[in-house]
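Structure, as C-alpha cells:
Only a single protein chain was left out; the remaining protein chains are all shown in position.
Moving on, here comes chain A:
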Amino acid sequence: MNVQTFTPREFHRQAHEALASPQIRANFRKAMDGLMIKRRDVFGDWDLEALRELGANIRLRALAKLPDLLEQLEANCEANGIRVHWAEDGEQACRVIRELCEARNARSVIKGKSMVSEEMHLNAHLEAAGIEALESDLGEYLVQLNEQTPSHIIMPAIHLNTDEISGILHDKTGLERTRDVDIMTAAARAQLRERFMAADVGVSGVNFAVAETGTLCLVENEGNGRMTTTVPPVHIAVTGIEKVVEQLRDVPPLYALLTRSATGQHVTTYFNMISSPRQEEEHDGPKEVHLVLVDNGRSRIYQDNELLDTLRCIRCGACMNHCPVYTRVGGHTYGTTYPGPIGSILSPHLMGLEETQDLPTASSLCGACGEVCPVKIPIPDLLVRLRKESVGEGRGNVPGAGVKRTRKEVAAWKGFQWLATHPAAWRSGVAVAGKLRALMPTRLGPWTDYRTAPRPAGTSLHALVKQHQAKKPAREESQ
C-alpha cells in the first residue's frame, strides 16, 4: 500500500479518491454497520435519554467550573506525587515531554493510545530528537508500521482489512502471511512485550481526569494502556484541559456512555485509575508520574457560549460511526487528527478555517451525529455555525473566520436583501426574470452536477394568485 499524506485542504480530491476505492468503501461500510447495531443493542435496557442528559450535564458542570477544577486537579495530583505541566499548544507540550525524556536519558518511549498526542504530532517530534516512540495499541501499532495515521479515533486501523494487515505484518515484521487473527495478534503481543520491558518512558492519554481526587482514568481493552502506565519507570500522561471532571461519582455515567457509544460494549476489559506514582512500600508501577495539560486552542473555544459545547466531547466516535459521509469517504479523507463530525467541528479551531474550510460542509446535516452523541453535543448546529464563520457571518472568533467570504457573494446577498425588502422592485424584478427565463444558464457550478438547474416560472405565484382571485371572487366570499 502506498504511503499517502492527507490534508484537509484536499478534502474534495481525497473524497473522490476514497469514493472510487471499493476496498475503502467496503471496509468502512462493514465496520460502521456493525458498530451501529452493537450500540443500539447495548443500550437496549437503559433509559438512554436520562443517561445522555446526565452525561451532558456532568460535562457542562465540569466546563462551568473549568478553571477551578483544573487548579483543584493540579493541587490534588501534586499532593499525590503526580507532577503537573501546562502547555499552550502542541509544540510546547511536545517540548515538555521531550525534555522530561532527555532529562532521564530516555531513548525509547512506549505509547498507549492518545489522540492528543496525535494532535500534537508527538511521535515525529520525539523521533526528530532521536527518541523512538512506539505505539502499543494494536491498531495504532499497525498504522504506525504502515506509516499512516489513524482513520478513526477509537479504531485506528479500521480502514485496513485482514489481508492488508497480514501484508503489513509480513512486510514489516517478517510474519508469515496468514488470515488467522489470533496468530497476528499473538505475533504483535510477542513483538511488543520486549519493547514494554525495554521502554524508558510510557506515554498515555487520559479519558477522565478527576479533580476531586487527582485521579487519571484510562479506558481500554487490550492491556497495553496498563502496561504503558505500569512497566516503564516513568509515566507521562497527556491530555486536553477539557478532560477534567469534578467528582469521582461523575465517572460511572460517562464511562457507561463511552464504551457503549464507542463500540457497543457494556464495559471495556480494563478501567485503569491512577492516582499516584509507586509508593515506598510498593513493588511495581512507575516511580514518576507526570500530567501534561494541553490547551492548543481549547481556551479559545471556551470563550463562546455556542462553541463551548464542542468541549463536552468524550471522544467515543459514535458520531463518525453514524455519519453517512464518514462511512463513505473514510477517516483519512478529512486529513485531520479527528475525522468525522466531531473532527469537522473541532479541527477548525485547532488548525484554522483556512486549512479546514471544507470540513463544516462535509455533512448533509442529517442530524444523526447529534442524535447519537452521548453528551448531546448539537453537532449539526455547530457545523452550521462554522459555515457562517467561514463566510464571515459568525462572531469571528474562529481562526480564519471569513476565509470563504467573497465580494461577489456579499454583493449578491446585499442585492437580494434590498430586493426582498422593496416589494415594488421585487415584483418587477420577478416579472423580468419570468420574461427572460429562457436565458437562465443550465449549468450552475457543482449544484448542477447532479441536479437540473432551477428556472424561474413564466408567471409568478403572486400573479397566479391574483388571477385566481379575480376569476372567483364570489366563491371566496361564500366561504
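Note that in this section contacts are C-beta pairs under 8 Å (C-beta built on N, C-alpha and C of every residue); 3 or more make two chains touch, one makes a residue touch a chain; residues count from 1.
The working rule: contacts and distances are computed from a predicted model.
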Can you work out the missing subunit's protein name as recorded in UniProt? Choose among "ABC transporter permease", "Two-component regulator propeller domain-containing protein", "L-lactate dehydrogenase complex protein LldG" or "non-specific serine/threonine protein kinase". "L-lactate dehydrogenase complex protein LldG"
Among A:A15, A:C101, A:M120 or A:L138, exactly one should touch the missing chain; which is it? A:L138
Hidden partner chain, touching residue among A:S204, A:T268 or A:S363: A:T268
For the chain left out of this view, which of A:H12, A:R40, A:R104 or A:R249 touches it? A:R249
Absent chain, residues of chain A that touch it: 27, 30-31, 34, 46-47, 50-51, 53-54, 57-58, 60-61, 63-67, 70-71, 74, 86-88, 92, 136-139, 142, 155-158, 160-162, 165, 181-182, 184-186, 188-189, 192-193, 196-197, 212-215, 221-224, 226-227, 230-231, 241, 247-253, 255-256, 263, 266-279, 281-285, 293, 295, 299-300, 302-305, 308, 397
